[in-house]
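So that we are looking at the same thing, I have put the structure below in C-alpha coordinates.
Note that one protein chain of the assembly has been removed; the remaining protein chains are unaltered in position.
What follows is chain A.
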Amino acid sequence: MSQMPHDQTEASHGRPDWGALIFACLLAVAVLVFAWSVVSTARRTTDWLLIAPGAMIAAFAFIYAGIVDLRIKRHVADLAVKARSEAAQPVILIGLTCVFAGAAPFIGFDLGSGIFILLCLLVQGERCWWKLALASIGGAAVMSWVFVDLLMVRLPVIFL
(Lines give C-alpha, C1' and ligand atoms only; values in the text may rest on other atoms or scores of the structure.)
Protein backbone atom coordinates (compact mmCIF):
# COMPACT_ATOMS: atom_id res chain seq x y z
CA MET A 1 0.00 0.00 0.00
CA SER A 2 2.76 2.34 0.79
CA GLN A 3 6.04 3.39 -0.69
CA MET A 4 9.14 4.40 1.19
CA PRO A 5 9.86 8.11 1.35
CA HIS A 6 12.77 9.03 -0.89
CA ASP A 7 14.66 11.12 1.61
CA GLN A 8 14.89 8.49 4.28
CA THR A 9 16.64 5.17 4.29
CA GLU A 10 16.38 2.16 6.49
CA ALA A 11 19.34 1.71 8.70
CA SER A 12 20.23 -0.88 11.22
CA HIS A 13 21.61 1.75 13.59
CA GLY A 14 19.82 4.76 15.05
CA ARG A 15 16.57 5.54 16.77
CA PRO A 16 13.13 4.40 15.71
CA ASP A 17 10.74 7.32 15.24
CA TRP A 18 8.34 6.62 18.09
CA GLY A 19 6.88 10.10 17.81
CA ALA A 20 5.57 9.31 14.34
CA LEU A 21 3.92 6.12 15.57
CA ILE A 22 2.39 7.84 18.62
CA PHE A 23 1.03 10.65 16.42
CA ALA A 24 -0.37 8.14 13.92
CA CYS A 25 -1.97 6.09 16.73
CA LEU A 26 -3.49 9.21 18.33
CA LEU A 27 -5.08 10.22 15.04
CA ALA A 28 -6.25 6.64 14.42
CA VAL A 29 -7.88 6.53 17.87
CA ALA A 30 -9.41 9.98 17.35
CA VAL A 31 -11.06 9.04 14.04
CA LEU A 32 -12.30 5.73 15.45
CA VAL A 33 -13.76 7.38 18.58
CA PHE A 34 -15.44 9.98 16.34
CA ALA A 35 -16.86 7.24 14.11
CA TRP A 36 -18.07 5.24 17.14
CA SER A 37 -19.77 8.31 18.62
CA VAL A 38 -21.62 8.81 15.34
CA VAL A 39 -22.54 5.15 14.77
CA SER A 40 -23.77 4.68 18.35
CA THR A 41 -26.19 7.61 18.11
CA ALA A 42 -27.11 7.32 14.43
CA ARG A 43 -30.79 7.16 13.54
CA ARG A 44 -30.33 5.92 9.98
CA THR A 45 -27.63 4.44 7.79
CA THR A 46 -26.94 7.67 5.94
CA ASP A 47 -25.79 9.27 9.22
CA TRP A 48 -22.68 7.08 9.27
CA LEU A 49 -22.45 5.88 5.66
CA LEU A 50 -19.38 7.95 4.84
CA ILE A 51 -17.96 8.29 8.34
CA ALA A 52 -17.70 4.66 9.49
CA PRO A 53 -15.87 3.21 6.47
CA GLY A 54 -13.85 6.41 6.06
CA ALA A 55 -12.69 6.28 9.68
CA MET A 56 -11.78 2.61 9.43
CA ILE A 57 -9.69 3.13 6.30
CA ALA A 58 -8.11 6.28 7.80
CA ALA A 59 -7.26 4.47 11.05
CA PHE A 60 -5.70 1.59 9.12
CA ALA A 61 -3.72 4.01 6.92
CA PHE A 62 -2.51 6.01 9.95
CA ILE A 63 -1.34 2.91 11.80
CA TYR A 64 0.29 1.50 8.67
CA ALA A 65 2.09 4.81 8.03
CA GLY A 66 3.18 4.97 11.68
CA ILE A 67 4.61 1.46 11.54
CA VAL A 68 6.45 2.26 8.30
CA ASP A 69 7.86 5.42 9.94
CA LEU A 70 8.97 3.35 12.91
CA ARG A 71 10.92 1.05 10.59
CA ILE A 72 12.76 4.03 9.13
CA LYS A 73 15.31 4.74 11.81
CA ARG A 74 17.09 8.01 12.21
CA HIS A 75 20.60 6.84 11.51
CA VAL A 76 22.34 10.02 12.65
CA ALA A 77 21.69 10.47 16.35
CA ASP A 78 22.90 14.06 16.32
CA LEU A 79 20.31 15.01 13.76
CA ALA A 80 17.59 13.68 16.01
CA VAL A 81 18.89 15.65 18.97
CA LYS A 82 19.15 18.78 16.80
CA ALA A 83 15.63 18.29 15.50
CA ARG A 84 14.30 18.01 19.05
CA SER A 85 16.07 21.17 20.20
CA GLU A 86 14.81 23.08 17.15
CA ALA A 87 11.31 21.86 17.91
CA ALA A 88 11.18 23.94 21.10
CA GLN A 89 10.73 27.26 19.28
CA PRO A 90 7.86 26.12 17.02
CA VAL A 91 6.11 24.56 20.02
CA ILE A 92 6.36 27.85 21.94
CA LEU A 93 5.05 29.70 18.88
CA ILE A 94 2.13 27.27 18.58
CA GLY A 95 1.37 27.88 22.27
CA LEU A 96 1.51 31.65 21.78
CA THR A 97 -0.71 31.39 18.69
CA CYS A 98 -3.31 29.36 20.62
CA VAL A 99 -3.30 31.84 23.53
CA PHE A 100 -3.54 34.77 21.09
CA ALA A 101 -6.46 33.08 19.29
CA GLY A 102 -8.32 32.52 22.54
CA ALA A 103 -7.58 35.90 24.12
CA ALA A 104 -7.72 38.36 21.20
CA PRO A 105 -11.53 38.45 20.93
CA PHE A 106 -11.66 39.48 24.63
CA ILE A 107 -8.65 41.78 25.02
CA GLY A 108 -8.97 43.26 21.53
CA PHE A 109 -7.01 42.47 18.40
CA ASP A 110 -4.96 45.67 18.63
CA LEU A 111 -3.66 44.95 22.13
CA GLY A 112 -3.53 41.20 21.53
CA SER A 113 -1.59 41.59 18.27
CA GLY A 114 0.90 43.93 19.93
CA ILE A 115 1.57 41.49 22.77
CA PHE A 116 1.67 38.53 20.36
CA ILE A 117 4.21 40.18 18.04
CA LEU A 118 6.30 41.29 21.03
CA LEU A 119 6.40 37.80 22.55
CA CYS A 120 7.07 36.11 19.19
CA LEU A 121 10.01 38.44 18.59
CA LEU A 122 11.36 37.85 22.11
CA VAL A 123 11.04 34.08 21.70
CA GLN A 124 12.93 34.31 18.41
CA GLY A 125 15.77 36.22 20.01
CA GLU A 126 15.05 39.89 19.25
CA ARG A 127 16.36 42.02 22.13
CA CYS A 128 16.64 45.53 20.64
CA TRP A 129 14.00 47.51 22.59
CA TRP A 130 13.15 50.06 19.92
CA LYS A 131 12.72 47.39 17.26
CA LEU A 132 10.46 45.46 19.64
CA ALA A 133 8.42 48.57 20.38
CA LEU A 134 8.17 49.64 16.75
CA ALA A 135 7.21 46.20 15.48
CA SER A 136 4.69 45.41 18.20
CA ILE A 137 3.02 48.81 18.61
CA GLY A 138 3.43 50.02 15.03
CA GLY A 139 2.69 46.65 13.45
CA ALA A 140 -0.39 46.00 15.57
CA ALA A 141 -1.68 49.53 14.95
CA VAL A 142 -1.21 49.36 11.17
CA MET A 143 -2.77 45.90 10.83
CA SER A 144 -5.72 46.76 13.07
CA TRP A 145 -6.25 49.99 11.12
CA VAL A 146 -6.16 48.12 7.79
CA PHE A 147 -8.78 45.61 8.94
CA VAL A 148 -11.01 47.91 10.99
CA ASP A 149 -10.93 51.15 8.99
CA LEU A 150 -9.82 50.11 5.52
CA LEU A 151 -11.50 46.72 5.10
CA MET A 152 -14.37 47.64 7.47
CA VAL A 153 -14.09 44.38 9.42
CA ARG A 154 -15.75 44.46 12.87
CA LEU A 155 -12.77 43.29 14.88
CA PRO A 156 -12.92 43.63 18.65
CA VAL A 157 -10.40 46.39 19.46
CA ILE A 158 -9.54 48.36 22.58
CA PHE A 159 -7.74 51.46 21.36
CA LEU A 160 -8.72 52.00 17.73
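Going forward, a residue touches a chain if its C-beta (ideal position, glycine included) is under 8 Å from a C-beta of that chain, and two chains touch if they have at least 3 such contacts; residues count from 1.
Everything that follows uses one rule, which is that contacts and distances are computed from a predicted model.
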item: Protein name, per the UniProt record, of whichever chain is missing from view ("3-isopropylmalate dehydratase small subunit", "Cupredoxin domain-containing protein", "Peroxiredoxin" or "Putative tricarboxylic transport membrane protein"); value: "Putative tricarboxylic transport membrane protein"
item: Sites on chain A contacted by the missing partner chain, in the whole complex; value: 1-6, 17, 19-20, 23-24, 27, 31, 34-35, 37-38, 41-47, 49-51, 54-55, 57-58, 61-62, 64-65, 68-69, 86-90, 93-94, 97-98, 100-102, 104-105, 109, 113, 116-117, 120-121, 124-126, 135, 139-140, 143-144, 147, 151-156
